[in-house]
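Removed from the display is one protein chain of the complex; every other protein chain stays in position.
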């Protein structure tokens, strides 16, 4: 049996489809807590994590990204979180790798280990302190022989550079992906400069994940590509956007929107949005195409179906989904059978059923960034008094 | 160990929380095909079905409804579906019962077997033909010793009466739930009369499921209750609505909306909508409170959290969800911590991020009903020619 | 020369087109003050009032309604208004009649004198006190030999009955029109009973004006017609609705909507809405078809164009408006010329250009009615303290 092809070879030869978001999907299923968003479910509910990996594999994902989001030790013990003590950073990351490996081997999937930004950095602590947090995760990834590393969900390119440096020590391919939009990072660095700095720091693949919808994300990637080309830097591009429409988000992305995180439903993208996303990403030259929060298996399947010709295959999951709504030919009602075609779904502008809601929201836009007192790491839980003070600053609660 | 309490005793003593929708959830996960919507996944992908049952159990569901929707033999072989031949009606229903039983026993859950309307009836065939289809499913349910039967998703009260008759032969409690709104059934029978006829036919619990959002559904139930009271009929009430907003749907419900079934995302209810639903249902006197298509575990958990006091307990899943967004106290960003409270979420009217979409849609409203030629059962797949003719009648495809 | 045909003869023979709203149109032009809404402009700015009458005559109005809205003595001196002292009730009403007469004689128009509800009644005073206010206006109307009287904009059928009684003494035909919707008057009297009571009180024409959009108004008229038919009462029907969309208004109509009166722009009806209104009103049997607040000349012209066949003529104003946008054939841009036809405008669902606004509003719904302390007549202006207390009760100001 031939050895599995690696990430970079696959990207050189064609498209790699990523997976979708674990924290939002598992929150809805009851296995992740919104707020801390940490992945102790890998230890507590391995069946649920494994099941979600399988959905993505079946939908066409080429990568099983170990569920290690926010699994750094400092985050696992921030603001009253007891996961670090109960399950340990090592235990959570290790379980995550083993679950990803198990499902990857059911197909031809790659296993990736992932790092994200740290409370340590946001608290204004040193490079050494921050990299210490990264190293604890990288050690586990190396022991588990993951295929490559992803440093993703960074809001500041400076911390990203430190993360890339930590990852490169592993000798594995490194993907670097920031949660920024066309306006750049939270310290005012342009999206173009972020791309160039990530490439110069040694990342093999650079791009954007989370915080913005597919189309805003691709605007950012277009700028990244132009800057990388201008600088003569040869790296691959990755896009892993939200599956929520965010035309109204500002610099901080969907975190600022009043709907975050428990009122985002009306913003959820349809599968047809994802067809358009996959095509536009591919045409722009992005070759690692996946998703982040809100992306479920059917969104990834839509990406895989749109790129079926380029990939030379349909995903396993298309067994239950004929292209462009073809399955509706089997519907009982004749007018639903009439919807079994591409033109219908491409032209539909779906209604919300919410006549008292607007199309767009004004973001909170507090604009605080790394170093601000309110962002500092804090082991104790938020007190009632702190909460009352926060509420006074909240626009929606005050009807603004 | 004390024997499990039965459905009717539980309803007499308090609230019974149902589960959510399997076909829509499993379609998104890749295990059900939209169009036929039939449940052969119970044989093909038992882990996926079991996993979804567990999510609902953990969210607070008191009932594990075997995944037997549209699992009548005639539906499993309609319009090109080969499930009947491959997996057999008996095989699918039997597997469904065993999966539901397995998970129910992980808690204190009841197991229900479910019947739905048949292509046989829609094709205008006889009572005997139709009941023959029902009987095949009931036989399996009885063999599997389910706790009660649910006849649900009926658009015509006449067929429902036949189903109740078939179910009653089992000697088990019978729940009867139609997919109708305040305007009544598709043959023009009022919602009030539907309620009375279901009760008179012998159903122990009557009500409404699917087709309409929680609030439209409760309008229908309010009318049912008044009619039952006026007729002096003592039965319990059940509500299992959609988790999609449908203020604009007409008689046929969400099937008529242009967004059905692949563009419904902007209509998905939030967890806060479900708090309101649970409270209003309870206050109206409904005691069997669950959900249908679109209802995921977090929606059921919201119902269970709203009724925590009435039930004397929180669901297991609340381990990962503090009441009224309390978990946001652990969020990194201060303005998200400011959202950790009830007032914020009750006042939010969430935006869609879709400025080119309207709030409401004009339903297709073809208005065909049982007996119409276009509804007749047909084993062969829909042809291209039939599809072209259907598309000509489609308003959205023609920009109306 | 044959004498002018009277109102009732015209209604027996065909359609009578009313005029539009004076207070809103003249407020925008700078001649009426929003708040008191009283018509002293008839004395102060006769050219402006005359000009508006001419616009309506040219647009097809068969009636020049003297601009005497809210011109009762008590209203002219309520809450700091000095119009009663400066211009006198008699002076204002007299000038109004003469201006209407002058323009009516430029065509074949009828002149109507109008009465409305009084602060005296809202303050809970007696029938005698209230009718004293009416009588002062009726006296001027009779002296000016108006062709008929309109008692309009009444929220309580009891006061309306008193007004009809006062009007009938003049010996002139009496039109009685309440500002109510399908839910009935503010004291809880159904719309059906209101119609019957107006007819029994002796009004020759009964119906609805103001407060609701054309389509909500016609819902109310449909109920009125059914009740009048059931009671065997033969009277003509009048509709003079708003030109603002109000699907979300409750009992009190647009006064309750948060947009009243200075943010109603996005609700303004198009001319195409008025084609539909005219047709539906005519088909329902309404024969006096006009408008109220928001109705401008082009809205009335649309009514007249829709009913051109029934009336056997187009209005003079159609000189500048070819039917169904025909004039666009002369537009410079080819794609605007492409819009010169009925199908385009009937299918258009016009956008608001306001992505941060919702489609519908929650009304204030204070629910106070005649007799409530806050409605009592008061000659002094509202104080700052009173205003501060009111603002505390205001939902929009408090972000609800």
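We call the chains A, B and C, going by the order they appear; numbering starts again at 1 in every chain.
Following the convention adopted for this analysis, contacts are C-beta pairs under 8 Å (C-beta built on N, C-alpha and C of every residue); 3 or more make two chains touch, one makes a residue touch a chain.
Keep in mind that what you see is a predicted model, and the values were worked out from it rather than measured.
Asker: Among the options C:183, C:248 or C:306, which residue touches the chain absent from this view?
Answerer: C:248
Asker: Among C:267, C:287 or C:311, single out the residue that touches the unshown chain.
Answerer: C:267
Asker: Which residue numbers on chain A touch the omitted chain?
Answerer: Contacting residues on chain A, toward the hidden partner: 347, 349, 355, 358-360, 399-400.
Asker: Name every residue on chain B in touch with the hidden partner chain.
Answerer: With respect to the unshown chain, the touching residues of chain B are 248, 355-362, 398-400.
Asker: Touching the absent chain: which residues on chain C qualify?
Answerer: Touching the chain left out of view, chain C contributes residues 27-36, 47-48, 51, 54-55, 58-59, 78-81, 119, 122, 213, 244-248, 252, 255-272, 296-298, 301, 316-317, 320-322, 325, 327-341, 343-345, 347-361, 364, 366, 368, 374-375, 381-382, 386-387, 390-391, 393-394, 396-397, 399.
The rule is short, and it goes like this: only the chains that are shown with their structure count from here on.
Asker: Which chain has its C-alpha centroid at the greatest distance from the C-alpha centroid of chain C?
Answerer: Using the mean of the C-alpha atoms as each chain's centre, the farthest one from chain C is A.
Asker: Can you figure out the chain closest to the middle, judged by Cα centres?
Answerer: Here the chain at the core of the arrangement is B.
Asker: Just curious, how far off is chain C from chain B if you go by their C-alpha centres, in Å?
Answerer: 48
Asker: Using CA atom averages as chain centres, what separation in Å is found between chain A and chain C?
Answerer: Roughly 57 Å separates the two chain centres.
Asker: Between chain A and chain B, what is the separation of their C-alpha centroids in Å?
Answerer: Once rounded, the distance between the two centres reads 32 Å.
Asker: Can you list the residues of chain B that touch 2 or more other chains?
Answerer: Within chain B, residues 347, 349, 355, 358-360, 399 contact more than one other chain.
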